[in-house]
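Input: a single structure, listed below in structure tokens.
Missing here: one protein chain of the complex. Every other protein chain is in place.
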Amino acid sequence: MSVGIVLISHSHELVEGLRKILHQIQPEVEIAIAGGTEENEIGTSAIKIKQAIEKADSESGVAVLFDLGSALLNAQLAVELLETNTKVAFCDAPLVEGAYTAVIEAGIGSSLEEVVKAAESVKEVPKLL
Amino acid sequence: MSVGIVLISHSHELVEGLRKILHQIQPEVEIAIAGGTEENEIGTSAIKIKQAIEKADSESGVAVLFDLGSALLNAQLAVELLETNTKVAFCDAPLVEGAYTAVIEAGIGSSLEEVVKAAESVKEVPKLL
Amino acid sequence: MNQQNMKDWLILANERIQEQKDYLSELDRAIGDGDHGVNMARGFQEVSNKLATQEFTDIGAMLQQVAMTLIGKVGGASGPLYGTAFLKASTALKGKGECTNIDLANALNEALKGIKLRGKAEIGEKTMVDVWEPVVSKWLDNPEAGMDELIEFTHECMVETKAMEAKKGRAAYLGKRSIGTFDPGAVSSELLFSSLFTVLKGAAS
Partner (left out) sequence: MNQQNMKDWLILANERIQEQKDYLSELDRAIGDGDHGVNMARGFQEVSNKLATQEFTDIGAMLQQVAMTLIGKVGGASGPLYGTAFLKASTALKGKGECTNIDLANALNEALKGIKLRGKAEIGEKTMVDVWEPVVSKWLDNPEAGMDELIEFTHECMVETKAMEAKKGRAAYLGKRSIGTFDPGAVSSELLFSSLFTVLKGAAS
């Protein structure tokens, strides 16, 4: 099974939209989202993130991408709250651009390490031609 | 007037959510979005982008952030279609993280060049602590 | 080529695109995001509708309407690329009620320049440029070339994209894995050019 992807944002809509873009490119990769607080207000929720990780969980592990620093705090807490021993890796990568590359990489059956590396490498790719 | 910000994405929801996050941080900066095709399907539209640039237009100029390469093609076309001589600058920056920094920078009255530089500098900031 | 021929071209192109819609998307699914057929079908259907209902002062004006429609409707990278192409062609043919094949080849050469300026792609990067550039060059070099020969040549150019590695557009993310499929934009460009040559063949006979 391919690596699962978890997308975390302070906005539910943001990751909902991002998931739709990614699903169009690669419908076979499991993408779970955790956007906004429990009430879908601006913020993040460790509980939602934990559920998203559980949802995206696969034997190959889960690559996590997030928008802003405070999401990371909740994401790290979420991992501590996990009851399973899922392999979880955080990507030091921009949320949208990193997720795009991560999903393509996961889609070809790469390992968690390769998916994270692919996501992180986008920082070096110029966006302007 | 502060620099305006235009956010372009293949998904309408994505930039709608992003705008809400940014508005919470800095309600005074003009943020215009152009997400999805004219039918709000996945894609981008030069017409929508043109309208967003016109909306965010200020004497201080407009900083444009986008998600993926094909959005850039439409954005550059949009600039060519503009009838005004708005100062428009594209940011070689991740959409979400760059927009966050751009909005803060615009909010303190920085110039277009400074806003673009701030947005582009986020690539060097590690996201993991 | 007069206004009617131009209309015939674009209407035929739309029919072929509608027929090949699923095929174009399937190709794009392999090396892109799977929407090229949907994008092109949406854009050219609207072009066809506009041509059926509107009158134009000249072929330049007609092509400008085509450009704006594609820009507004296509959605993907191919939208601003084909849009820019038709915009440049319309400028080249501005005010003309009809044009010679040489005028048209020149206008398409302007269109090609527009595509290259917009997308920064060069030949060999597995994009629509791999059809546009050789086909337009060949026609410019030899304006008397037979239409069947041009159709044949266009097809060969498209086929050559299969062995290429994508360097531009979404497919570039795949690196070497992009090798082995026709480029979707090269295929849709073939449909455009072969429709054009088919119509010109009919117009000449």
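The chains carry the letters A, B and C, assigned in the order they are written, with residues numbered from 1 in each.
To be clear about the criterion, a contact is a pair of C-beta atoms (placed from the backbone, for glycine too) under 8 Å apart; a residue touches a chain by one contact, two chains touch by 3 or more.
In this text the structure is predicted, and so the values were computed from the model without any measurement.
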Output for the hidden chain's shown neighbours is A, B
Touching the unshown chain, chain A contributes residues 37-38, 41-47, 68-70, 73-74, 76-77, 81
Residue positions on chain B contacting the omitted chain are 24-25, 100-101, 104, 108, 129
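One rule holds in what follows: only the chains that are shown with their structure count from here on.
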Contact graph of the chains (line, ring, star, complete, other): complete
Farthest CA centroid from chain B: chain C
Separation of the C-alpha centres, chain B versus chain C, in whole Å, is 30
Note: chain C sits from chain A at a C-alpha centroid distance in Å of 38
Listed in rising order, chain B residues that touch 2 or more other chains are 42, 68-69
Flagged in chain C as touching 2+ other chains are 33, 35, 119, 170
